[in-house]
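Removed: one protein chain of the complex. Kept in place: all other protein chains.
Labels run A, B and C following the written order; every chain starts at residue 1.
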Amino acid sequence: MPALSDINSKIRESARKLLADGRAEVVIGYRQGTVPMTTSPMFARKPAECDQLIWSNFARINLANYLPGRPGKVALVAKGCDARSAVGQVTENQILKDNLYIIGVPCTGMIDTNLVLAKETRPIKELVETTDEAITVKGEGFSTEINKADVLRRNCQTCANRTPKLADELIGPETPGANPDDFADIKALLNKTPDERMAYFKDLIKDCLRCYACRNACPLCYCPICFVDETRPQWLGKSTDPMDTLTFHILRGLHCSGRCTSCGACETACPVNIKVREFNRVTELTVQNNWHYEAGQSWDQKPPLTMFQTDDQADFIK
Amino acid sequence: MNNPYLPYPVRIAEIRVETEDKNLRTFKFEFLNPGDEEKFAYLPGQFAELSVPGQGEIPIGIASSPTEKGFVLFTVNRVGQVSSYMHNMKAGDIMGIRGPLGHPYPLEGLKGKNLVIIAGGFAVTTLRSTITWLLEPSNRPNYGQITFIYGARTPGLLLYKEEWMAWEKRDDINVYVTIDREVPNWNYRVGFVPAVTKEVCPPPENTAALICGPPIMIKFTQPVLEDAGYKPDNIIMSLENRMKCGLGICGRCNVGPEYVCKDGPVFTLAQLNRLPKEY
Amino acid sequence: MPEYLVKESGLKEFFQSLANGRHLLTPQGTGDKCKLEEAGPDKVNLDYSNTHMSPKSAFFPQSENLMAFHNKSDKPNPFVYQDLGDKAQPTVIFGIRPCDARGLSISNRVFQNDRFTDPYWKGKYEQTIKIGLACASPSPQCFCAAMGGSPYGELGLDVLAFKVEGGLGLKPVTAQGEELIKQTNAAQEDLAQEIKKQEAKAIEAQGVGTDLKPIDDKDLMELFQDPHWTATAENCLNCGVCTFFCPTCHCFDIQDEQSEQGGIRMRNWDTCMSWLFTVHGTGHNPRPSKTERVRQRFMHKLKYIPLKQDGIRGCTGCGRCVVMCPVNIDIREVALKMCQPPAQSQA
Partner (left out) sequence: MSDFEPKIVAFFCNWCTYGAADLAGVSRLDYPPNFRVVRLPCTGRLNPKFIMEAFKRGADGVWISGCHPGDCHYIAGNYHARRKFVLMHQLLESIGVDPNRLRFSWISSAEANKFQAMARDVVEHVKACGPNTTFRKEDLKLGLAEVA
């Protein structure tokens, strides 16, 4: 795995070339955030702006989110999951394949800031070092090194697709995937009683503020008007009623089924650390079991809910 | 303490279908509690939140004039959840009104002036209030010439027919009613409001214009008045924006730093020229 | 007013006496779990950077029932909304950071504006004694000084507490605050010089940042029409996180809900980032895309509120939006763009 700084320069070089050649009008990538352990999406339109592009342990937001409906030629800096989202958007006709150039960055996983804050509970003032193995954070009277492996995001821990295989180019050599999600916890959950499961999911979302950051950070959620914003009829109450909140998460889970690439943008965006992806994982497990489908793995596969087989199994239907 | 969120309970005394498409109905409300009518002391141009229990509230301009005692009038277009629900309510039903909210037309400051009042479609409501108030014998002598220009797409979409027909017969107000396209048996004007305005509006000296209508009408009428020499200070308009509280707190109806609900809805063109066009 | 001192050994007793029949909210938990909560006086955390959420929900809950009606025709007043009251109770909050207290005072001028008084806010605001805890050591996202505040600011507080060697210093700001302190085990002690020294050090550590006076000087429409807004808003996701965490964001939605026996009218936090926030019944939307909505938020904080509140900025520099924003849109950078002449702000 090359050092992060090498990746930076390669991304910049590629971006500059794409802009200069007219292959892209804009390169969507990351720039350094203004506070420790953050990055900010940036839109480079001039070669000079490309110097701000970086790669990071904190490049967590899925930039494919900016693609749907975007006119013109665009290049996207993408991890494995992000590239799959972009491919999914092409199959869903949200962007033309010819207009898209994927600068794939073989990824080694991104860091969950919440796990860092759980390990180092004192106020962190500075991120002094960040490599592919570890980060060092500093505060008043302390400096703590934390192994990257210990603070990887949950979705990154079980990511088998770290290398963006369908990218137009790869920045650096392929990276090995982790063991894929075995959904062991979801399967274990199914062995519990319905009441226990209900209690689990209600507890999961009890802090939800209904800010919809999960939805807005999600590259799948591009509906012009989301069902939560529909007013006639209005499907959801606007208070923090647990059932209204649960309904939002259930329906979002259903809407994303067969499309989610486990990029974790929803959980990264959530300001109250809800494991939003649990709902998607249930539907993903169902999709994999029934239709053996994984989103964004090829340019020409159709999403499972846009098609059917006449012999689809559904024994529960009498 | 007086709670400005709490509506005064009212009974629907009468519902009148105003337009041939039945999308506009005028509701006549009577206050349930004695004393509430005095508390609801209003002036033309103000609005109120009509409150349907369990459905919500809608901000609607007050169509009656404070000179009309014992009731208040609101003309409601069927658009959203609350207004649709109201269109299915019956005389005798209980609901609420909250207000008066916003600022009225500055009629006090316009004393001694000529007035040209321009209305389009169902935005005529608060101007009906204004004209009724102006024509009151105690108020009429305080103002000069009054001109009323009122347009709608078709005759069937004109509100308050009996009233403007009665005004037309008076000699202390000039009434020009117009529709967009010629239809049989129509004895009034044909043409868009801006064109009629250009033809009949009085000279700008010592004259103020009150305008309320759809954005497209305002867009084309405003230059006509400016070309005629009206100063932005003398062009007075009433804005609409999505509202909830009506008290300048809930934050959604602002146009720049001004809240349409609390600081408006009545603004002069001079004021609006200094504000973003977020309405 | 003179300052007071509580020795470290007397802190538990101090917190106990603050409660004294009132609800006492204190900082509990660490990191992003830190909340102002009612809990034992021995678990008070004095080493937090700031609470996860601003304290506004103590005065303006995310969801609050305002009034209710019943539909029983055989009972008095069917279909008539009745006030449910402000539900205010005597409360002491300890540990409001000065930035957040400043935010409360800004919101207070909205909820009690030149024409109307919001009774639900007023009741809770007036029944709560607010004790601040000064920030000796700023976080990377802190910029209260740049917004006209101070890590030792007193606006919106009844008492300002600050850590001193071996204990906790207290500076009463209002008579109500002093009255409360006198009922505790705090003893008078001259700490005026100590506060000044600490404040200067804390402001220096924060760095004053760029002077934002150009925003005050520029015309409203010049700021509004500046072409930088498209680029500024480009990476915004249009979620509402910034608004939910902001100590001065006060927008809400009013909603009715029904049950078999009647219904309630409630208000819920709302966000100007939402398309639904401003859309008209006709479908017309004065702020149709994220560019207008992002501009609204920053203009509101940095221009509209100062115009309405004697120059006080609507941002208090608490930095929550900077940290919580999923795409790290930093109001400090936006403010700098607003300061620049139009030609450069595009870059």
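Definition applied: a contact is a pair of C-beta atoms (placed from the backbone, for glycine too) under 8 Å apart; a residue touches a chain by one contact, two chains touch by 3 or more.
Being a predicted model, the structure only gives us computed values, none of them experimental.
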Chains in view that touch the one left out, judged over the entire complex: A, C
From C:I264, C:V279 or C:M299, residue that would touch the chain that is not displayed: C:I264
Sites on subunit C contacted by the missing partner chain, in the whole complex: 65, 68-70, 72, 75-77, 82, 84, 257-264
Residue ranges of subunit A at the interface with the undisplayed chain: 186, 189-190, 193-201, 227, 235, 237, 241-244, 246-247, 250-251, 253-254, 257, 279, 282-283, 285-287, 290-291, 304-305, 308, 310, 312, 314, 316-318
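One rule holds for everything that comes next: only the chains that are shown with their structure count from here on.
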Topology of the chain contact graph, where touching chains are joined (line, ring, star, complete, other): complete
Between B-C and A-B, the pair joined by more C-beta contacts: B-C
Chain nearest the overall C-alpha centroid of the shown protein atoms: C
Mean-CA-position distance for subunit C and subunit A (Å): 31
Geometric centre distance via CA averages, subunit B-subunit A, whole Å: 51
Euclidean distance of C-alpha centroids - subunit B vs subunit C, Å: 38
Contacts with 2+ other chains: residues of subunit C: 253, 255, 257, 270
Residue list for subunit B, restricted to those that touch at least two other chains: 80
Of all residues in subunit B, those that touch subunit A in their complex: 80-81
Parts of subunit A lying in touch with subunit B, wherever the complex brings them together: 231-232, 234
Footprint of subunit B on subunit C - complex, ascending: 66-67, 69, 71, 77-83, 110-111, 113, 115-120, 122, 220-221, 224, 250-258, 262-263, 265, 267, 270, 272, 277-282, 284, 286-287, 292, 296, 299-300, 303-305, 307-308
